[in-house]
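Let's look at chain A:
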Amino acid sequence: MSVHTEDTVLQKGGFEPKIMAFVCNWCTYAGADLAGTSRMEYRPNVRIIKLPCTGRIDPLFIIKAFENGADGVLVSGCHPGDCHYTTGNYHARRRWIGFKHLMEFTGIDMRRLHFSWVSASEAIKWVDLVNRITDEVKALGPFMEYKGLKEKAAE
Partner candidate 1 sequence: MKIPYYPGCTLNTFAKSFDESARDAASAIGFEMAELKQWNCCGATFPLTPDNLIALSAPAKVLSNAGKEGDTLTTLCSVCYNVLKRTNKVLRDNREKRATINGFIEEEYDGSVNVLHFLEVLRDKVGFDKVKAAVKRPLAGIKTGAYYGCMLLRPFEDMGIDNAERPTVFENLLKALGAEPVEFPNRIECCGAHLAMNNEEVVTKLSGNVMTSAVGSGAELIVTSCPLCQYNLEKSQDKVVSSTPGYTGVPVIYFTQALGLALGQPIESLGFEKNVTDVMPLLKKKGIV
Partner candidate 2 sequence: MKIKLLKEEIESASIHHLQRISGEDLKKCYQCGNCSGGCPVSYEMEIAPSQVMRFLQLGKIEEVMKANSMWVCVGCLQCYSRCPKGCSVAAVLEGLRQTVLRKGEDFEKISKIPMQFLKNAPQQAIVCGFRKFVS
Partner candidate 3 sequence: MPRIGVFVCQCGNNIAATVDTKKVAEEMKKLPGVVYTCDYKFMCSSPGQDMLRQAIKENKLDGLIVSACSPHMHEKTFRKAAEAAGLNPYQCEITNIREQCSWVHHDTTKAVGTVKSIDLTRMTIERLKKNRPLKKIKIPVKKRALVIGGGIAGIQAALDIADGGREVILVEKEPSIGGNMARLSETFPTMDCSQCILTPKMVEAELNENITLLTYSEVEKVDGYIGNFTVQIKRKSKFVDEERCTGCGECIEKCPFKTESAFELGLAKRKVIYTPFPQSVPNVPVIDAPNCPKIQKDKCGACAIVCGPKCIDFKMEDKIVTEEVGAIVVATGYQLMPNERFGEYGYGRIKDVISGMQFERLASSSGPTGGEIRRPSDGKVPQNVVFIQCVGSRDEKKGVSYCSKVCCMYTAKHTMLYKHKVHDGQSYVFYMDIRSGGKRYEEFVRKAIEHDDAMYLRGRVSRVYEKDGKVIVQGADTLSGSQVEIEADMVVLATAIVSREGADTLAQKLGIGYDKYKFYNEYHPKLRPVETVTAGIFLAGTCMGPMDIPESVAQGSAAASKVLALFSADEMAREPITAGVNKTTCNACWDCVTACPYSAIERESVKDRQGNIVKWLARVNEGVCQGCGVCVAACRSKSVDLRGYTDEQVFAAINSF
């Protein structure tokens, strides 16, 4: 699996962060598609996981993503009021308020976690978002706290 160690980072000279994106099917996924059909270019560090709605996102997904080597996580869905499922994104937001503290408690640096709204037409916003987050996380360096946790647990 592609878990980097401090060695690989140092070897390559430049650290390339891995970003996991949880996006909703209707708005942000379509927005990212539009970036593609418009042939925009953005940093290749992001891997998208499509979900029906941001309301589907379990906080565990994020913890797991970090555990599996993500240096940053992006959660993005429809704008408030535009949710395909009317209120799913509100649920997501409300849940977040509660879970934020838990995340902080589990040692996740909140600067590595980003929430955003990207609609199906906001390709440019998507591109900017991915670029910005990649650069920010790059500046923060690799997320080491969780690295190897899984391997340790396996042992």
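Assume a contact is a pair of C-beta atoms (placed from the backbone, for glycine too) under 8 Å apart; a residue touches a chain by one contact, two chains touch by 3 or more; residues count from 1.
These made the cut because all candidates are chains of the complex that A comes from, given by their letters.
Source: prediction; values computed, not measured.
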In-complex contact partner of chain A, selected from candidates 1, 2 or 3: 3
Contacting residues of chain A [partner candidate 3, same complex]: 1-2, 18, 20, 29-30, 32-33, 35-37, 39-42, 44, 47-53, 55-58, 61, 64-65, 68-70, 84-88, 91-92, 95, 127
